[in-house]
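Sharing a structure, written as C-alpha cells. Questions coming.
Every protein chain but one is kept in place in this view of the complex.
We call the chains A, B, C, D and E, going by the order they appear; numbering starts again at 1 in every chain.
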Amino acid sequence: MGKLIDENGIRLDGRRWDEIRPITIEIGVIKNADGSAYIEFGKNKIIAAVYGPREAHPKHLALPDKAIVRCRYHMAPFSTEERKSPQPSRREIEISLVLRRAMESAIFLEEYPRSIIDVFVEVLQSDGGSRCASITAVSAALADSGISMRDLVVGCAVGKIDGQIVLDLSDYEDKEGEGDMPVAYMPNLDKIVLLQFDGIFSEEEFKKAIDLAILGNKKVYEILKKALIEKYFSMVDEK
Amino acid sequence: MGKLIDENGIRLDGRRWDEIRPITIEIGVIKNADGSAYIEFGKNKIIAAVYGPREAHPKHLALPDKAIVRCRYHMAPFSTEERKSPQPSRREIEISLVLRRAMESAIFLEEYPRSIIDVFVEVLQSDGGSRCASITAVSAALADSGISMRDLVVGCAVGKIDGQIVLDLSDYEDKEGEGDMPVAYMPNLDKIVLLQFDGIFSEEEFKKAIDLAILGNKKVYEILKKALIEKYFSMVDEK
Amino acid sequence: MGKLIDENGIRLDGRRWDEIRPITIEIGVIKNADGSAYIEFGKNKIIAAVYGPREAHPKHLALPDKAIVRCRYHMAPFSTEERKSPQPSRREIEISLVLRRAMESAIFLEEYPRSIIDVFVEVLQSDGGSRCASITAVSAALADSGISMRDLVVGCAVGKIDGQIVLDLSDYEDKEGEGDMPVAYMPNLDKIVLLQFDGIFSEEEFKKAIDLAILGNKKVYEILKKALIEKYFSMVDEK
Amino acid sequence: MSIKKSPIIENLRKTQMIELLSKEKRLDGRSLIDFRPIIIKVGVIQKSNGSAEVSIGNTKVVAGVKVETGSPFPDTPDQGLLVVNAEFLPFSSALIEPGPPDEDAIEVSRVVDRGIRESQMIDLNALVIETGKLVYCVFVDISILNMDGNIFDAAFLSAVSALLTTTFERKTVKGDGNIEVQKCKLPTRCIPISISSITIGDSILIDPTEEEESVQDSRLTLTFNDEGYLCAGQKGGSMGISREQLFKIVELSKAKAEELRVLVKKVIENAQI
Amino acid sequence: MSIKKSPIIENLRKTQMIELLSKEKRLDGRSLIDFRPIIIKVGVIQKSNGSAEVSIGNTKVVAGVKVETGSPFPDTPDQGLLVVNAEFLPFSSALIEPGPPDEDAIEVSRVVDRGIRESQMIDLNALVIETGKLVYCVFVDISILNMDGNIFDAAFLSAVSALLTTTFERKTVKGDGNIEVQKCKLPTRCIPISISSITIGDSILIDPTEEEESVQDSRLTLTFNDEGYLCAGQKGGSMGISREQLFKIVELSKAKAEELRVLVKKVIENAQI
Partner (left out) sequence: MSIKKSPIIENLRKTQMIELLSKEKRLDGRSLIDFRPIIIKVGVIQKSNGSAEVSIGNTKVVAGVKVETGSPFPDTPDQGLLVVNAEFLPFSSALIEPGPPDEDAIEVSRVVDRGIRESQMIDLNALVIETGKLVYCVFVDISILNMDGNIFDAAFLSAVSALLTTTFERKTVKGDGNIEVQKCKLPTRCIPISISSITIGDSILIDPTEEEESVQDSRLTLTFNDEGYLCAGQKGGSMGISREQLFKIVELSKAKAEELRVLVKKVIENAQI
C-alpha cells in the first residue's frame, strides 16, 4: 500500500519495522590516536578518534575541576551524493555540539582536571542515521583510549514512514518519510543523552518512537559490546 | 522649484531648513549591560550598550596608563530596504572606527588604566544620519554606565539639498541631495569630535554647514539632557 | 622551425638558449625595514624586505635554540594581466613555503635563538621566473639587514621549449613551452636549495637542465654581488 | 551569568534554588510550570516585511522578516525558500565577545528553522513566481538583545509573530502580459509554538532563567503545531534524561503550548495587518 | 614608530618637537605648512592600465589601475564601477603583522574612494558598454610600501596620478555588427587633491610625519576639486577640534591643494600618454 512499506510490512531494503541495518565495528584503526574506531552502519562509513586527556592548549581553556571536551564532526567531500564543500556547514557544527553534549554525559570529566579531550569524527560515507552511528563509534574510540566512562553511549534513530513508527531509517526513508528522530542512549544508566526530531508525531507516536529507539539502542549496544570484547580477547590472544 | 524644497522653503517631510526630525531617547533598555540607551531619530531605531570598564582580555591589549575603547557598529539584517548580510561591511568597520575616536575624545580614559570599555551599537532600523544618532545613543549609554566623561557627545548631520544648506538630512534627502556632513560635537567644550563629508561645498557653504551642525547638535543636546534628567528623577521617585 | 626558437637558435625576445634576461638590483629601498631590496628581472618587479631578528610574538612561537623564519610571498592586485584578488592564493602560499625553506638553508639560525626573522616579498609586476627573482631579492635584503648567512642564495629557472633546454623562461615561454624548472642555489656551497619542476623531461634532459640552471645561477650571483659591492662602496664614499 | 556577581553569592543562590525546588518553588516566586511575563510587540521595524519584539522576563529578542526574490534550490524547483538566522548581539550578555556566529547561535537558528519548517507553517509552494527559476525567499533574522534564559522560546515566538504579520508585494503576470503588484500576507497555515524546559534532579522547570539554566541537568525544546502534534524537538544540556521524565515533559509542554498559542493569536488579531 | 627606538629618546624628541612648534618650526626644518619633497613617477607598472609611485618624504606608495568589464549595480545600470582598495604591505612598518586589511586600510580605501567619487573625477556614465548589462570596472589598488606619516595624501596622489595616466582598450559594436577596439584614456573631468593636516595644541601642521602624528590631537583630510570646492573630508585623531581651527585648516588646505594640482599637472603633461 504505502510507498516505503509493502503489504507484508517489509521495507524497501527488506527490513521489518523493528530491524536495524547491518553494523560492523572495528577498534583501533588510527595508529596515532589514543583511541579510535571505525563503524559501518548501513552505508555509513565513519571513523572516530580520540586524543587525550591531554594538557589544554591554549591554557586559558582549562577548567580547574574537570576536563573539557572538544568535538569535531566532519564529512569528507566525497561522502555524499553531491560533492560536499570541505568547509564545515552549519549542520556539521550543530552535530558537533550535540555529540559533545552526549559524550559529556558519559565521561567522568572530574577525573581529568585541567585537561582536554579531543573527539574527532570523520564521515567517509554518509547514510541515514549518521549522527547515531557516529556516537557509537565515538563511544568505542573512548573505550579504546581507556578514558573513564559512566556507561557506553550508543545511538540509533527511529522514524515515521507510511504513518508507521519504524526503527533506524535509511537515507531514502529519511528523505521520503514523515519524521526522523535520532536518539543516543546509555543502556546501563537507562538515560537518553541525545534527542532531536523533526516531522509530525502525535504524543502516542512520540512515546512509541522513544520506546522503539531504546529497543534499537539496546541492539546496537550488544554489537558494540561484542566488538570491544573481541578486541580485548584478541589482544589477550596475541600475548 | 527644487525637488527637495518647495517654494515656501518646506522640505518633503514638512520640515524647514533648520529643523531636526523627532527624537526620543530611552535609557537603560538592556538589562545585562552596564549602561544602555535606545534612540529613535527620524526613522532610525538604534540601541547602544556599554560594558566596562572591565579587565582587558586578552591581557596584552591592556595599556598601563589608560583604558582602551573598543567599538562595534553593526546593522541588523532587517534594518535596511534590502536585506543586509550579517557580516560587517567596510562601511560598518569605518563607522565603528570614527565612533570610537569620537568617544575617546570624551571619556576620561586615564581614570581606568589597564581596563577596556566595550561600546556596542546595533542599528535595528536605519535612516539618514544613523552614525549621528548612534553617537548620541552611545553618549547616553556611557552616562548610564557611570563612566566619567569630559562632556556629553551628541551628533547631528547637515547637508546640501537643492543648493541649500539644511539640517539633519533624511535618507531620501541624503540620496538625492548634493552633500552630507555628519558632525559630532561636545557642547560644553565646544569641540567637534567627528566630521566626515562628501558632496560639493564651497568654502562659504562649508562654514555655514559647520555652524548649522553646531546649532543642530545643541538641539540634540537639550533632548539628551532631558532624557537623562527624566531617568534620574524617575529613579529618585521610585525610591 | 619551432614556434619559440627560430632557425638561428634565437628566442622570441632575442636571447640565445643560455642567456638570462636583464637584471637590476637596488638595495635598501624600504626605509623602515631592517633590510630590503628591489629587483627587476625581465619584466618582474619585486620588493623583498626583512624585519628581524626580533623577539618572537606571540612568545609560544619561539624556539629555544634557533630563530624561526616566517615568509610571505604576495602579488599586488595590479601585478598580473588580469587583476588578482588581494587574498593570498594557494600558489602564493606554496611559494611562501618553498622560499622560506630555501632561506632556512642559508641563514645561521642558531645565532638567533628565541627570535623571529620576517621575510616579506611583494611582486609589483610578475613575469616568468618570479619565485627565482624573489629569492635573489630576499638574499639581497637579508645581506642588507646584516643577518649572518652561510652563503648568498640566488635563483634562476630553466625550461624546455621547442624540445630544447634553455635558461630563464619568460612568461610566454613558460606558458607555451614544455617544462619549467625554478632552481635556487648557494654558489659557494654548491647546493641546490629550491627545486620544483613540471613538464616532461627525460633523465638526460633533467641533468642538462640542472647543469644549465647552475650556470644561470652563477650569472645571477655575479650581478647580486656587484649590487651589494656598489651599495657598500657608495656608503663608504658618502662618509 | 554576569561576571560581576561573586562566586560566593552565586553558590548561595544555587543552594537556595535547590531548596526551593524541593518545595516546588522558584527564586522569582513562580510555580515550576509558569512562564515569566511575556510581551509581544509586532510591527516594530517598519522597513522589514514583518517584525516582532518579544520579552520573556528579562530575555529580549527582536525578529525581522525580509521577503526577497531568488532562485529555488535545484531539488525543490516548486518551493520558495525559508532562511532563519539568529545572532547573539554582543551586548546581550557580559560574557559574549564580538565575532562570527558560534555554535550556540547556529543551534538557535536551526532549532527555530526546523520548528517552522516541520510544522509546515509557511506554504512554500505558494511562494513560487516561476517554477525552477524565480521564487520568494523569506529571511527571518533574529537578534538576541538581552539574555536571561530560555532564548529558544523567545526566538521562536519572535520568528512566528513576525511571520504571522508579514506582508509583501506579490507580482503576478496577467494574461495580457502586464505585471500586477498586490500587497498580500505571507501564506501561513498554523501557529507552531515551542516550549523549553529544563530538569534539575527530579524537577521539571518550564521557561528557565539563566540562573536556573546554569545548574540544569538537561534541557528540552519541543515544538507543537495547532493540533498538538510534536513537530520538532531538541535536547540540550550535558546530562541524560529518563524516558519517564521525557514523557512528563511532553505532556506539560503540550498544555503550555496551547496557552501561548492563545496569547499569540490575541496579539496578531489586535495587530490588524 | 620603529620599535627599535628607546622610549627615552622618543620622549626627548617629543619635548623637542613641542618646543620647536612654539617657534613655528618642525624637527625636519620645514615650516608648518610645507610638504616634504614629493616625487611622482607614472607608468611604473606596465602590466596595469595606469600606475603611479608616489613618495612624500619617506612615505612611499604605489597605485595600479586595472580596467576590466563586469555587471553594473542594479540601481545604477548606466554607470561604470569604481573600486578602491588600499593595503598596508607588511614591510611598510615594523609594527604591522600580516593579515586581512584592518580598519586603517579600510579607512584609507574609503577616504580615497570618496574623494575621487565625490569630485566626479571619473565620468562613470561614459564607462557603459551595454546599459544594465556590461560596464567597465575601474579597480584602483594602492599598496603602501613605507609608512612615515600622511598616508592619506600619498595614497590619494598615487590613485589620482594613476587614473590620469590610465589607458584601456575600449570595444564598440559598429553599425555593421563588427567590434572595433580602440585604445583610449579614462574619461576624467578634474584633478581632485587631498590635503591632510594635524593639530597639536594650537598649531596646525600640513603633511605630518609619523613622529608628528604620534602626538597629534586631531587629523583632518580634505579633498578639493579644480574649482577649490571641498568634495570630501574626514576627521581623524582622538581629540576634538574647534570651529576656528577647522576654518583655518580649510583655508590653508585649499591653497596647498592648488600647489599640488600644479605639480600633478606637470607630471601628467611630461608623461605624454
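Keep in mind that, in the parts below, contacts are C-beta pairs under 8 Å (C-beta built on N, C-alpha and C of every residue); 3 or more make two chains touch, one makes a residue touch a chain.
The structure displayed is predicted, hence computed values, not measured ones.
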Which displayed chains the unshown chain touches: A, C
Per the touch definition above, residue among A:P77, A:G146 or A:G163 touching the missing chain: A:P77
Contact with the hidden chain (one of A:A49, A:A67 or A:I223): A:A49
Option touching the unshown chain, where C:I39, C:A56 or C:M186 are the choices: C:M186
Touch criterion as defined above, residue of A:S36, A:S105, A:S170 or A:Q196 at the omitted chain: A:S36
Chain C residues that touch the omitted chain in the full complex: 90-91, 93-94, 96-98, 101, 104-105, 181, 186, 189-203, 206-207, 210-211, 214
Hidden partner interface residues of chain A, rising order: 30-33, 36, 43, 45, 47, 49, 51, 54, 72, 74, 76-83, 86, 118, 120, 122, 124-126
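One rule holds in what follows: only the chains that are shown with their structure count from here on.
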Target chain E, source chain B, minimum contact steps: 1
For chain A paired with chain C, centre-to-centre distance based on mean C-alpha positions, whole Å: 52
Residue list for chain A, restricted to those that touch at least two other chains: none
In chain D, residues with contacts to at least two other chains: none
Chain-level touch network, classified as line, ring, star, complete or other: line
Set of all touching chain pairs, with the criterion as stated earlier: A-D, B-D, B-E, C-E
